[in-house]
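Only one structure is covered here, and it is reproduced in the block below.
Removed from the display is one protein chain of the complex; every other protein chain stays in position.
Here is chain A:
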Amino acid sequence: MAQELSCVVAGFGGQGSLFAGKVIATAGLIEDREVSWMPSYGPEMRGGTANCSVTLSDAPIGSPLVLAPNALIALNQPSFDKFIDTVVDGGTVVVDTAMVPQLSEPAGVTVIGIPATKLCEEAGIKGLGNIVLIGKLWAEVGFCSREALDAAIAKCVPAKRPEKLEQNRRAIELGISA
């Protein structure tokens, strides 16, 4: 079994941070691990930032609120700034550099920037930057098997939108190879 993943996914409302968190949680479900997903649901969602905490573990999960993540997906600058200092030593941060121009790298933390939204646009699958970053995080820390990752995408994308599933799969590949 993989080690525990304590992940925060954060961005503007509408960037798909809650959905991205759900994909990661679903991968954990498919591998029959302990899983929790907890969204922010306060007033900050209205036009501001939206974030969620996701934990994949092999032991029962206590607080579902991730305060000290070992993985962070930051989809915009305010989210990066808000959460970067909460990442634990040895943690991994995956960032969309098209949205986060000012990066910093605290000691002991690995920050990986890829222009996720730009890569999507160039590939003709606009709006899937969140999924590209999941692909990148998976390539870096391998929080589940490849089969579970693919199955999670298939489970989270509505079945009546088959073209969307194909686009999400391409977005994952873009992230893995970026």
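We take it that contacts are C-beta pairs under 8 Å (C-beta built on N, C-alpha and C of every residue); 3 or more make two chains touch, one makes a residue touch a chain; residues count from 1.
Just so we're on the same page, contacts and distances are computed from a predicted model.
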UniProt protein name of the chain not shown, from "2-oxoglutarate ferredoxin oxidoreductase subunit alpha", "Sugar ABC transporter substrate-binding protein", "Succinate dehydrogenase cytochrome b556 subunit" or "Peptide/nickel transport system permease protein": "2-oxoglutarate ferredoxin oxidoreductase subunit alpha"
Of A:Asp32, A:Asp58 or A:Glu105, the one touching the omitted chain in the full complex: A:Asp32
Contacts of chain A with the absent chain, listed as residue ranges: 22, 25-26, 29, 32, 34-39, 41-43, 60-65, 67
